[in-house]
Each structure stands twice: as C-alpha cells, then as structure tokens.
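In this view, the complex is presented without one of its protein chains, the others remaining in place.
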Amino acid sequence: MHRFIRFSILLMGLFAASSSFSADVALEPLTTADDLGPAIEQPIEFPHNRHAGLRNPNDPSNSDPLKGGMEIDCMYCHTYARRGSVAGIPPLQKCIGCHQNIESVRETPRIKKLFEYWEAKKAVPWKKVHDLPDFVRFNHERHIKRFVFQQNRPVQEVCGACHGDVKTMTVARRQKSLAMGWCVSCHEKDHVVSVPGGMPVGSQAYWYGFKKPALNSAGVEVAKGPNDCSSCHY
Amino acid sequence: MKDIREDIAWAKINKDVLKSLESPRNLYWVIVIGALLVFSVGVGCEIYQYNVGMGVANLDNPHVWGLYIATFIFWIGMSHSGTLLSAILHLMHADWRKPIYRFAEAMTTFSLMTAGLFVMVHLGRLWQFYYSLPYPNDRGLWPNFQSPLLWDAMAIFTYLSSSILFLFVGMIPDLAICRDNIHSGWRKKLYTVLALGWEGTDRQWRNFRVTYLTIACFLIPLAVSVHSIVASDFAMSQQPGWHVTSFPPYFVAGALYSGCAAIITLFIILRYVFKFEEYMTLPILKKTVRLTFAIAMVWTYLNAVEFASVWYSHDIASKDVLIQKATGPYAPYWWGMIFCGSVVPLILAFKRFQTNIPVLLVTSLLLNLGMWLERWMIVAPTYSHGYYPWTWDHDQFPSWVQWGMVFGSFGWFTLLFMVFCKVFPSVSMYEVKEMVYHRSLASKKLEVSGSQESVEGAH
Amino acid sequence: MIDNNFDRRDFLKVLGWGGAAVALSGCGNTSVEDGKETVVSYVEAAEYVAPGISVYFNSTCAQCDAGCSISGRVREGRVLKLEGNPDSVINRGKMCGLGQAGVQHHYNPDRVREPLLRSGDRGEAITWDKAYALIAEKLNGVSGDQIDFLTGTVSGHTKALLGNYLESLGSKNHFVYEAVSPAVQRAANMKSYGMEMPRFNINKAKVVLSFGADFLGAWVSPVHFSQQYAEFRKGVDGQRGVLVQVESKMTLTGANADRWLVVRPGTEGILAMGVINALGVAGLSLSADVAAAVKPYDKERVSKDTGVSTESLVKLAALLKDRTPSLVLLGSAAEGYAHGSQNAAAINLLNQVLGNVGKTLEASAAVPFPQIAPTIGNTAALRMVNNRLADGQIKVLFTYGTNPVFTAPSEMKFKENLGKANFRVAFAHYLDETALQADLVLPLDSALEDWGTLVAEYQPEGVQISVQQPLMEKLHPETRGMGEILLSLVKQRQPESYKAFDDYYAYLRTAMLKNKSEFANSAMDDDVFWNGVLSAGIINVGGNLNKLSSKLSTNIQLPAPAEQDAKYPFTLIPSVTANLRDGRHANQPWLQESPDPLTTIVWDSWVEIHPKKAAELGIVEGDIIAIESKNGTINAQAYLFPGIHPDAVSIPLGRGHEAMGRYAKGYGVNPFQILDRVFDGETGELAMHETKVKLSKVGKRVIVVKDEGFAGGAQHGKKIAMTKSSDQVDLSEEV
Partner (left out) sequence: MSVSNLLENWAEFRHTHPVDDVPHDPYKWAMSIDLDACSGCNACSIACYAENNIPVVGKDKFEHGQVMHWMRIERYWPEDGREFPDQGATFLPMMCQQCEAAPCETVCPVGATNHTADGLNSQIYNRCVGSRYCSANCPFKVRYFNWYDYPTTENVWPAEMTQQLNPDITLRGKGVMEKCTFCVQRIRAGERAVKNEGRILRDGEVQTACQQVCPTGAITFGNLVDPESKVHQKWKAQQVELTADEQEKDKEEGGTDLRGYRILEELRPYPSVMYMERVRESAI
C-alpha cells in the first residue's frame, strides 16, 4: 500500500513539475517567430523596393529600376503615421504629384493605371495588409514618437519591427505574427527612455502605475510599454 | 430478511449479469428512443440559442443566470451518489452497497458529464470557452485564478476524470469475466482491451485492492470539495442570499441527498428493467432508504441553520431575499422545495413504506424535484431582489429554451446510462460474489454458533 | 494640375470612404486578417482630413428652435456625434438629448430620398426638374391669395427667401404653426412688459415660482435654462435658490422643485392672485388698484378653489417677500385654458408686484435684421388655415416643418379639409402624416447636410445668429436643402433678380457679406470674414436693446373653477415631454428608448392617474384604459403617478404616429386627436388643457415597458439617492 501511495505522490509531483516547467518556457519562441502572411493581390503592384529600397552604390543616377531603390522615408507617403492612430495610404494626389514629373516611367503599365484612377477621380482600392482585429487599438503615432523621435532610431528599423523588411518587397506582405503575445513580448522589454539627440521627453509619464522607469544594470533609464489590457482593447 | 441470498451460485451471478448485456428487450429500445427524442429537444434549443443569442432564454439584466446554473448544480449534486456508495461506504465496510454501487458510479460520471454541458450552454460565447482553461497560449494570458468559476471548472474536471478512473478500475475484474464469457464481436475486443490482461492472480488482486482503496480515499475529499467549490460560486460572491458561510456543507448535504434519491429511483428502474431482483434486493433498498432519510434530516437541519442565521443577523438585504422567497412570486416554488425536501422524506421514516416500491419511486422523484427546486431557489431570487432596489425584477420567468434544455439533459443522462448498461455490467459481479461468499460464511458461523448455543441449552 | 486650393464646401468630398462595412463584425474578427478589407484612401485630401483623426465643425442644431450651436464630430467624411459649441451663449457647449439625436434624424433609414408625386395611393419618384415644372404649372393662373404656406417656426435666410418667394407669388398667406408654443404667454407678456419674450434670469433669482413652466424640460430654451438653474441652485450671494412649481401634473421641472404645489386644473391664475393677496397681508405694499383687484382672493377662498393649503400659501408669500429678487414664470399648464390669457395676466401681475421686472426679467435684444428674425408659430395659424381650407379659399398649399394632420385635433377635420386644396406640396424629411396627404413631396436635406441660418426667439445675450452648415456630404443625392428649393422656386418667378446666385450657398454668403459691417470690421477681407463665420458657427451681434415696460393691468377676469362635468369627470393634460415634444422626432430611436424621466416608460404612451383615484376606479398599472372625450377615444396603458391632481389624467404628446417609419409608426397613441376644440378667449389659441375625458377599463392588462423595476421609486432603506434639508447643509464650503 505504501508503495502505491509513494508512487502516486511521485506521479503527482512529476506532473506538477513538468507542467509548470512547460508553462514557463514555452512562450518565447511561440510569439516572436516570423509568420509570413499570404501574398496579397493589390490593384496596382506597388514596388516598395523601388521607392524605399537602398540605393545601388554602383548606379548613382539611379536609373535602373531593377537594381536599386530611392530610400524614400516611409513617412513621406505614410504621413499619417506620426499624427494619428493609422498610418494610412497617401491620397492619390501625392502619387501623381511626383509621377507627373517623372516622364521616364510615365508609360509603364502600372503608372498608366495610376493615372487612370486619377483621371476618373477614383481612389485606388488598396487592400489592407496589416489588418488587426477590430477590437485592437494600435496607435502608430505613439510608437513613432517613442522610437523614431525620442530614441532617434532609423525609421525603417522602427517601422520594420512590426512591418518587416518592406524595402525589399514589392507589394507589402505581412512578416510578423502580430498576435497579442508577440506585441506583449515587446511591451515587456526594457526600452531606453531617451538618447542624446532624440526628442527630449520632459516630465512625461512613461508608465501606467506599476511599471515606472527604472535604471538598468548599465545605469541607463529604461521603461516598459503599457501593460494594461485596456491600453489596446476598449 | 436477508439482503442477498447466500446460496446463489457464482455461475448464476455471471449468467444473470451478463444476460443484461445481451439482446435488449423492446422496453430498452423504447427508453433509448425516448431518451434520444428528449435529448434532441435540448440540442435543438441549444442550436437556436447559439445562433440567436442568450436572450432567447429570457434571461435579462440583472437576471443573468437561470435554470442552466440551477440545473448544473442539480446534476453535480446527483453525481455525489456514486462516490458516497462506492467510496465512503467502501471505506466503512458497508458491504450491502456491493450490488448497487456500479450503477451509482456510472451515475456519478454521467451526471458530471451532464452538468458540464450546462456550464457550456450557459456561456455567452461558447465558442470561446477555452479562454477559461489554463494552458500556455499565444496571447500569454492565464485565466483568473481568483475566480470561483475557474476553481469550479478545475474541480469538476478533476472529479470527472477521477470518477471515470474509479469506475473503470472497479470494473476490471468484471471486464475480465465479460472477456472470458463473450467469444466474438466488438465486445470481445473491447473487453480484452479494457480488462488490461486481468487474470485474477493473487498479486493482481492485491494490487487491485490497494489501487481501488487509494482512489477511493482520493475521491472522497474531491467529492466534498467539488460541491463546496460549487457552493463557493455563491458563497464567495457578495450577493444577499448567496453570501452564506454554511453553503458548502449545505451544498454537500444537498448533493448527497439528491444522489441518494436518484439511486432509489434508478434502483427501482434497473431492478425492473434488467430483472435484478435477486441482487438488488429489498433489504438493500431499505438500507438506502434509511440512509436517504438520515441525509434528508441533515439537509433540513442545515436549511434551518441557514434561515436562522439570516433571520437573526443584521443583514437586511439577505433577510429581504428570504422574505421574498417565502412570500414573493417565487413562493410556490420555495414552499414546494420545503415540502418536497423536508416533509416528503418523512414518509421514509415509516417501515411500511421503506420497501414499498411504488411509494418509494414517487417519493424519490419528489425528493429530486425538491432538490432541483432548491437549486433554482438559490439562484433566481437573489437576482430578483438584490442589493439595488431599482433593478428588482420579479417577473423574469425562464423561457421554453431554458426548460427545453433542462428537459433535454434528462434525455442525455438516460441515453448515456442506457448505453452503459448494455456495454458494461451494471452490477458488480465479483463484489456480489464476495458478498454472497461473506454471507454464506457468516451464516455458517451463525449456524455453528447457533447450534452450539442449542447444544449448550440442551445441557 | 493639382488643385490644392480646396473650396470650403468641398471639404467633405473625400472619395473612397472605406468605412462602408463599418466593422459590424465587432468581436467577430478575432484574428489578424490579410487582404480582406480595403483601406480608407482619398484621391485628394485637405491637410485637416486624415484617416483616424476627428475634425469638429460647428453648425446649428435644428431639432428645436432654441438655436443651440453644435459642434459635429466628423471622421472619414461622416458625422459621428453632435456636441455643444462652447462659444454659443445659448447652450455654452451643452446639449439636450433631443439635440444629440440629430444624428439619427440625419441617418434615419426612413428619410424621403427623391421627389414623390402622388399617383393614386402611391408616391412615384420623379426628377427635380419635373417637380419644379409641376409646381410652376400648378401655380399658373392661381391668384396669390389662393396660395398658402403653412410652416413651422422659420427664421434666418430661409425665412427671407421664403418671404421673397411669397412676394413673387403675390401671396401674403404665410401661416406659422407650432402645435406646442407659448403663444398665450407672448401676448400676455406683450401687454405686461411690452415684449413677447423677455430674458428670464433664473440664475439671478433667489426664488423661482413657476406656474407650469417646464424650463428644464421642454419650455422655450431648456438647455440654456438648465445652466441658469445650476447656477441658481449653487446660490445667489451664497443663498441656494428655491424653486416652487405650481401645476396640476408634475413636469420634469416640477420634479426638481423644492416645493411642488398641485393645483386644481385651471386655477393657476387664482393662486397667483391669492399669492398677491397674501403678500399684501404679509406686509408688502400693494398699489391701490392691485389691492382692490386681489381683495376677493383671500387665502381661504384661494385654498378652496385651488386645493393648495392656506399654510402653503402663507409660507410661499413669506418666502417671496423675504427673498428677493424672485422670478415668476408661466408655462403651458397655466396657458392652456379658455381663460389662459387671464391666468397669464394674473401671473405676470405677480411678477410686477414682486418688483422682478428689470431685475430677473430683462429686456431682450431685438434682432437687427427683421427679415431674418424668427417668425414664431402658434395654434391660431392652424385654425385660420383650416378655415380657409374648409371654405375652399386655398388652391395650392405648401407645408414645411410642421405636421398638422398629426397635431390638429380631429374635430377640426384638418385632414378632410386638406383634400379641398387642389395641389398640396410638402417639403419633408420623412413621409409623415401630412406628407402622406400631399400631392407632391419634396425631400429635404437633413439639418446636417444643409446650409442655413437660424435665429432663436429666446436670446439670452445680445443676438446670436447660428449658422448651419453641412457636416458631411449628402447621404442621399436626390435631396435638396430648403433654401436651395426656395431659391429654385423664386428663380422660376424672377429669374433676373436671382441669376447671380448659383445656389443657396452663394445666396447665403452674399447675404451675409452684405451685412459684414454689422457683424465685424467692414474692412475685413470677405473670405477671412466668411471663413471665420463658418468656423465659429455663430455670429453675435449686439442687437438693439429694448426697454422693458411694466404696465400693471388689474383687469383680470378669472372664472371660478369649473364644476366637475358629470359625464367627463377628468381634465386631460396632454403633457409635453423633453424628448418628444410635438412628435416630429418620434422616429429617432434614441428618443424612443430614452425613458421618460418621471415614469421611465419607453416606446409607448401611457395615461397618468393618481394612485388614490386609480384605487377608487379599481385601476392598476398596466390596465388598458379607454380615454374618451367628446371627440373620440384613445386606449392607453395606465400608470399610477403620484404627481398629478386626482381630477386630472395626463397623456404625453408625440407618440401615436400612423406614419413616419419604423421607429415611430404604431408606438403609442396620439392625444392631439381627442382634444376638444376650445380656444383661448383673447388670442384664439387652442386651449390644450380644456379637454374633459372619462375613463373606462377595456379589460386588458399589459406589462408596462419601463426602466423602473418592481420596487418602483422606493429605496427600501438603502442609502441610494439621499436628500438633505437646506438647513442641514453648508453650501459655502463646497468647491
């Protein structure tokens, strides 16, 4: 009898140990892995690489569209990102504004299509690529202000954290999982509050309550992202 | 009167019990089809409610829980019968339980499965029920370990798995008998697998006894905790009429009570349907009835304790609820509960009725009706008459959808039970044999000592 | 070339608004989606139009005539919510429920979407060109005095243009009808103060004695008065204002009174005279003729006539004497009798005796441009149009902003008489009862799509001209603004004089610029001025301050309280609720579902009966009661209501539509239908409270759909809504 009791106690202990271990470790890889979304067909096959891609050092005139990009700032077109919750698609007038002066590509099929929309005064029905569920309130402005302006990090790096390496894509495609655990994994990290050259932060509250900015081991002030459910869900 | 004849041959026991697994009578099919129909009513209601919304149940704000939760507690309560008979009485060496504990255990399992359904159908977003399970997930979230509802889910799940295990372990020797007596078909395969190679060696028997005893020991605190936790769904809340310290024992007593009543009902039905008169004898019934009566009185006492503690406390809101129960729109049901739960069992005190099958059948059904009403009277009146007078709402009545699902649950339970009875021996053969053996030993002893007495007397 | 120079009018013309599927999925979409939805994108966008960012535009609330200035929240080219414009002196950033439901007027699914021409029982959609041609054809050869306009209250440039159109038709028959209107009071005020609508400074009074004026609910300018009321409660010189309300059926204001005095219906004037008498007794010096006039109204008699106890009367007089200044208000409950003018005169006399004129009653500013000053409606207008219709004097009738078929007592037979006109044109937002009788229905823009100006009758400070401008693109392309239609019509008659105006917008802009010097510096650039006006949404002009005269008139003939009619023992009080008023907004679901403040009933009509009387008659809540007057019977559910005189019953106005779409049709009953045809002796206004009815049980009982639960208004000893007596509090310590 004692054998059985001992055995069952042993089993229970094993179960408790293994389940708490698995609950503890399984998360990291689960949420940070890249998760390539489906390819999306857009009304115009917009070449992000051509616009935002790196210049070809061997081609200073940048004449060969296949070889290099123009390093246009993401926020030149997605201008709403620093002002509001959505990054937005630029109004057609912005596309035309440049392209009416670029004679070299004026007769290419894509640009012809673009001008067709413009002449019909019809908005291009772009499809959403990064479409969060309706109950998630992601705010571009705060992330841009926090990381581009205050931390003075390169725009493409900051945008790329969620949107992937768009400068290498033609039509954008989702690269990150965008699942909640993935978002949270970043919010739980310590981020440097400010860097020299970045926008000064004033007496700003980085925290909501419990997670106040603290000094890390290197003596740099760091803070975590908001971690209330109602920061993003309401 | 003997509770079992000691001269039943073991072969006859095997034969009688195994017969119940074979060629069903027409009556069996009638019951199964009836149960299917009843169950399909419940399924239909759930499909309707799932598609349209919980509103069709005629629940409202603040009346957010209704018959689903009441019936859920009812079924959880029913499940305590098996544990009581097999585990508690097993530890107390009350061997009269032996012919009847198997189906009582089956009842435990099936009523838990029925109760689980009510937790499901009562959720507003059934399709998202897995949020309440603790498992590592993509969102990095855990359920709220503070919530009694979560304890509830865990307790029920544990209880269900343990009682299935208990049922199965207790059945192994019988499954081996089945395996050895049935020679072909899917049954053979099933029993072969389930019997786990049982051969009846001494070592197997020894291990079997210890395992069975261990699980029984494990199950008893579980049974008590399960209903205490269900009680804490209410007792841990802040609402008048729910926030009662004595709820856990009250719920456990109520559970044992309804479980015993249900055993009487099923005892009578099985005895008749499967012709188990020789094993499910009237003396055993009598013992069960007496046990039921005792528990009924405990329950009545706990009821009185609850009323008194509310009455003499300064908790005006709780007192209001109590007065409302006794005089408001719920009065007929509340008094019905008192009548069925505390007055009707008095019949069981009379010897004459303790073996009267028709009376017992009606009585046991009434007792269970009373217990079901009790659960409803715990859930509903608090909503009607809570802390906030503006939201008092006395005309909420469950819609046909709620009633339909309550009705359907009986079909589901019956269906499971009927299938069980045809697949597994519903009387424990090896334990009955044991009992017969013990009885014959005892009577031999009695004969020996009796004859000695007479010899002495002769001197 | 890219035209970045956006015309103000085009600001909403953003194409490709992607919110058509406005995320109706709610919690449905639970995972990240790729490529399923379309992005909001624009062809051209002004700097201030960005997706996800709301812009606020000021405009004017058109739900009632109080002229509150609103600030509409616009996002992605659609208006989401109406909020108050803080710069408006009328509402100072606040709103009432009715005003906020303006978005449901705009987005109402039951709006008329194209011009409809009667074809048998149906309306046939026609083009605007055809509609205009038809009007021209029908007007051809009809003399001016056979063409009538029956409208609700009009003001601003719509009114000016309407005047011009009438002039071009040679017609002088513009009748302005409002079913619920303080018209008797205006006449009485004119007599007493030389002004129809003086300023009421509730916030400066220490005591407000209101004879049935529901200034917190539906009377004149409730949002403005509510703010005054808040100040009044906080106290003048540290003394909390005291509100005493005298009426036979408790209104919202009555429910907020420190003392609610229930009077026998129609005896408000007697009580006012009694108060003057009691003031005299209490030592207030009265002029000889006043003293003589109030002599017969000693407290015993007044108490007997009105049902107010002598003790209350004495206390009231003492309070009024002690705490000055006070303010006496007069509302529909006192006006609605055959002797309504006399009641009003007595009440105004009380104000004068108390010396409130010039203190809490002040002169209001006159609108400097009479052509846009409001023309205020009354019920006498309906009577005149009805008579003209009955006599066949009207060949062509235009109706706008009023629904007489719904609001006229059935005894007037307005609907039948309407049939005698040859051609009936209704300018309408919805197919209401009157539009259904029309031959031609012209669909109007909603108030949130239209241009216009609105000048309120009640002006708290100077004169505020409220500008109405579109908050978004037209929802339905075939609707037109009222101004637009009038301009087109007047162009038919006088193409030459109006050819300069392409549209109503141009007309409005020109007209406003013409008076630039009145509004602002005349040297200001036109565009700057105009953009300033549009961005502010209001123009404040000083207005010509009139002087308030105070003419004591003691010639007041108050009849003794009427004996109870044996056949019709109850007085019917058709009550005006804050949300539904005369019923023109009954199809806005927020208003239908917003519980009536006093009974908490929704979506239905009810008849209020005093519990004591109900017990006598064996009526319990939910019994269907037949309310029978000489002119008909309506059935309504009974609600036992302690705030009503036992000899009176009350049914709210506004419900009981037989048309107007899904949210209005078939909900409740319409007490307008059974009103007796009794008119005020002096002004000819319909005496709304003179209807006598009898009650009988139909034998059916329903569950009253209301927010209040089983406990009713009781708290059962719980400390929920607490009250303190004013001598127990110290308001001076409060923040």
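Here the chain labels run A, B and C in written order, and each chain numbers its own residues starting at 1.
Assume a contact is a pair of C-beta atoms (placed from the backbone, for glycine too) under 8 Å apart; a residue touches a chain by one contact, two chains touch by 3 or more.
A quick note: this is a predicted structure, and the numbers were derived from the prediction, not measured.
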Interface partners of the hidden chain - shown chains only, full complex considered: A, B, C
Residue, one of C:57, C:149 or C:229, that touches the chain absent here: C:229
Selected residue (touches chain absent from view) among C:240, C:415 or C:694: C:240
Identified contact with the non-displayed chain, of C:140, C:285, C:555 or C:728: C:728
Candidates B:10, B:142 or B:157 - the one touching the absent chain: B:142
Where the missing chain touches chain B, by residue: 52-55, 58-65, 122-126, 128-129, 131-132, 140-144, 146-150, 153, 233, 236-239, 383, 386-388, 390-391, 393, 396
Those residues of chain C which, in the complete complex, touch the missing chain: 19, 22-28, 30, 52, 75-76, 78-84, 91, 93-97, 100-101, 103-104, 107-109, 216-217, 222-223, 226-227, 229-230, 233-234, 240, 242, 244-245, 250, 252-262, 312, 315-316, 319, 475, 578-579, 589-595, 597-598, 600, 602-604, 612, 642-643, 662-663, 667, 703, 705, 707-708, 712-715, 718-731, 733-735
Residues belonging to chain A that touch the chain removed from view: 20, 23-25, 27, 133-135, 137, 139, 141-142, 145, 184, 200-210, 228-231, 233-234
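Simple rule for what comes next: only the chains that are shown with their structure count from here on.
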Whole-Å separation of chain centres (CA-atom averages), chain A against chain C: 53
Computed distance of Cα centres, chain B from chain A, in Å: 55
Whole-Å gap between the CA centroids of chain B and chain C: 66
Sequence positions of chain C contacting 2 or more other chains: 27
Sequence positions of chain A contacting 2 or more other chains: 177, 179
Chain A partner contacts - residues on chain B that touch it in the complex: 134, 136-141, 207, 210-211, 213-214, 218
Interface residues, chain C side, partner chain B - complex: 27, 703, 708-711, 714-718, 720
List of chain B residues in touch with chain C within their complex: 125, 316, 320, 384, 387-395
